[in-house]
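Complex shown without one protein chain; remaining protein chains in place.
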């Protein structure tokens, strides 16, 4: 089992979700984060005072998958989120040791999907 | 050492915390996330335009524990968060390699609690 | 490759970032979280009704690094975020299996930086 | 579907046009005073703003997931009561008296309510100006009740409750106290701007509703802190602002009484706000913004029946005392009895209004308003008795009728939202929308 | 740099001072009525508040990243038009007539516009009071258009568009309809408070702008829910409040007509709000807060031209009907034709204003306002024809001129923000600031 963390552009959320759904990946957790990356932040000015920002709004997806869904998931995210420009985002893959579904008590692979 | 990520219903936060405290687990990090799961989102309508939502508010807990606390933590969360209905949430367990307490510089097991 | 999760005081974000930049660590993901720790929350009172809070605002940094950057990263965060008081925060290190840069399709070490 | 509705409505409208649409001729301008008319119209506008302000005062106090449901209920009251008032509410309240109990239907659809003044109510402004000023009162009164059943009432039930309560409770009580021939008015009860009619009336209804609907799931164990206190301040600030229209406007002319009511209003609000903060400082440890805002509203409520009858020093006294009483109800009595008056509609409006009505019987003086009466402290014990009687009658009637109406509505459609709707929040489940975006 | 600017401005100012700064002597107080003056000044203040309210009504509807751009545009309109009006806008609109088409430049810089009343426009208040009341109308009219091109227009383009549109579209149309000698006024068209001048005019400009700018990226596939609906209610509530100044104030005196307009305004808003909620309940499943707020605004728009000419029952009819029509445009016509009138400036203001202007020709009656005219339903079919003609002329002119102006601005600086600016949001890219902090 793998735990995928993907950082994408906010505009791409709906497309990424749609693409994942097509690949039978329906479950995920979404949150708003701020990215500090190669894409530079935008300077803000308040009453003449400049504040150079380093952070830009991004969306973070967390998706736990069984191993056979890892590649489809990565492909789906890449397909939907990639524009080829700086700022598109990244995917991180971590190993997942255990997964428990609270409502049923199922564990492991069956609990993920 | 393990790194537990738990997704629960917002209403259950206080009960889960209380149950964890009972089991001597006092430290955790909490954040608000949006879950896309088996529980379906609610359609919103703005001036006649429907927008079918897939996301629902959830709470995410991150808890780093020493190995002997893994089971108590999982049991506590399950006990407090489980209603048996769809949407109750999930627990994910990842392996934690290192932990450092900034204020003292302690590392490993002692730094966790 | 390692996946660092650091919880710090909100006031320290800019200093931590600056220190990381000095150590050539430029990429990270930032989010706002609530910490339940040894530092106690503050009781709130609404129309005579007390609500004892257990949560305090914290900042969470997620930084994926190649192995040789792990120590510099930890040192940089510690240097900037440590005051020696309760509440300074913690660093968690997880193993990172794979990293993919969406814009180029690069994977592994080169995708991280 | 839409087409059918359209046809029905147009048909109905033309029927109405034929039946009712012969408005009075333009006024004999000589009797209309432009200063007074300007004052009353602007006051009416201010009172309208109060209902919007209430939406924010209450809206800021609920949880994020229910903010729109509060605002929607306020807005719906603005819409529905405006129409009810024009069609028949005004006639029931102020129309030609029927046995001291209710106004007749002679003024239905505002027939005969024209630009000429009606000296029974206000001799120097168009009758329609008096009518629309009163309309704003009819609108905000039921809106105050919303605070008691926040976060758990079905919207459909609210709509039915609203029209029934306005017609069966507000209109009669309004007639009794303010209508020419109304029996409480004839008793000689003083109610300058609505302590009985508005605050006690709504406050008691709030208590009944809170008890009948039951507690919110998780109350009182679970924390339910206000989601946006700046909104609550916005509401309180605009209420304070609008209350000048409510109280000073009730003089129905820009004269010395209006000024006196204006001064009393400001002074009582200020004293009550300070007192609430002071109590918190002594009792709870820290003075809070919400406390001061609550105190200010309590002061405004309490001064309402007294505004045109008391001087500034009495206003201070009223302000100081009402905060003590309301704080006691909100922080102790509510907890003790365990009802969930979610936003303290009873604790602040009901109790504050009751205290204001009683204290009017103590502190009113003809030195301020020769058309009023002296209270107990100015040598007229009888007035205090009259005030008690007026309050008691209103409390009894509002209590019984609100109970009956809510029971009926419950049988009809059910008053309480389902547990799962309550958990997800009323915004999404009752209105298919949400107050704020989460990922944007 | 700053020094140079300073010098130029001071120089220019003193030139102006010498050239224009000889204001009229203080008024002969005897003709000025204090009640009327009080009423018109307070009404002017209320109308100013409406532009702020609009900033919130619209601002709550856009995405978080564009909220300031909306607010900035409203604020900029307040600033620029206030100055334009004083310098030459008022003179073009209301100055001595030139062939029925435009006002002359005699009143440039308010020369000759003093504290004495101008009986052509308002006999009982200082001429300057009439001027500043009208200034607020000139300010809010172009602000309404903002809703059509929200979230994608370059700010520099907006600025140029604004001054050109105000001068080349608003001022002439205002003269035609309200200026002494204006040709639509001479035709006998009724427009109590600005249905043609304000709403149709701005609504058509909105449609043209929406079409010319093209859709927002991602529209209509991607969800773009309102980021802060409480702000939208705040806007709607303050619009309702301010609209009393807009409509009742247009009587220019605190008299029976003002009261009548006030009542009609409140009634129509209420009826329209209810109707919109009703349609949603029947058609969409649930009544929404946004729906009621939208309905209220539609009702206010539609009653504007009719306010001083109709009774309350007609006002109900106007309110009910306008919601049906606007809902139809917003939920069906817009979708069908696929233009991105982002915040429904055309669908609500344009269509609502058009319906209001037409319905005035049906329901106006001299029973309410002897200085007005009877409409079709009161036996005067001619009036309906006149109203149609007035609307048609305004639509045609606004359509053509808005097109020409936008084309010109597009050639000059480009009207549409770059795709990447649109993606990041106009707040950061056009104004270097953001509405809310993210980590605080």
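Each chain gets a letter, A, B, C, D and E, in the order it is written, and its residues are counted from 1.
Keep this in mind: a residue touches a chain if its C-beta (ideal position, glycine included) is under 8 Å from a C-beta of that chain, and two chains touch if they have at least 3 such contacts.
Quantities reported herein were computed from a predicted structural model and do not represent experimental measurements.
In the full assembly, the chain not pictured is in contact with A, B, C, D, E, by the touch criterion defined above.
For the options D:100, D:311 or D:385, the residue in contact with the chain missing from this view is D:311.
Considering the full assembly, D:38 is the residue among D:38, D:134, D:196 or D:250 that touches the omitted chain.
On the side of chain D, the interface with the absent chain consists of residues 33-36, 38-39, 42, 46, 63-65, 124, 225-230, 233-234, 236-238, 240-241, 244-245, 248, 253-260, 262-263, 266-267, 269-271, 273-274, 277, 279, 282-290, 292-293, 296, 311-314, 316-317, 320-321, 324, 328, 365, 367-370, 377, using the contact rule stated above.
By the touch criterion stated above, the residues of chain C touching the omitted chain are 9, 11, 14, 34, 42-46, 55-57. By the touch criterion stated above, the residues of chain E touching the omitted chain are 1-2, 5-6, 9-10, 13, 16-17, 20-23, 25-27, 29, 32-39, 41-42, 44-45, 48-49, 51-52, 55-56, 59, 67-68, 71-72, 75-76, 78-83, 86, 109-110, 115-116, 125-126, 128-129, 131-132, 135, 155, 228, 231, 234, 430-437, 440.
Please note the rule applied: only the chains that are shown with their structure count from here on.
Think of each touching pair as a link: the shortest run of links from chain A to chain C has 1 of them.
Shared contact partners of chain A and chain B, listed by label: C, D, E. For this pair, chain A with chain E, the centres built from the Cα atoms lie 45 Å apart.
Put simply, the C-alpha centre of chain C and that of chain E have 50 angstrom between them. For chain D, residues touching at least two other chains, in rising order: 223, 432-434, 438-440. In chain B, the positions touching at least two other chains are 31, 34, 44-46, 55, 94-95.
Interchain contacts join each chain to each other chain, per the touch definition above.
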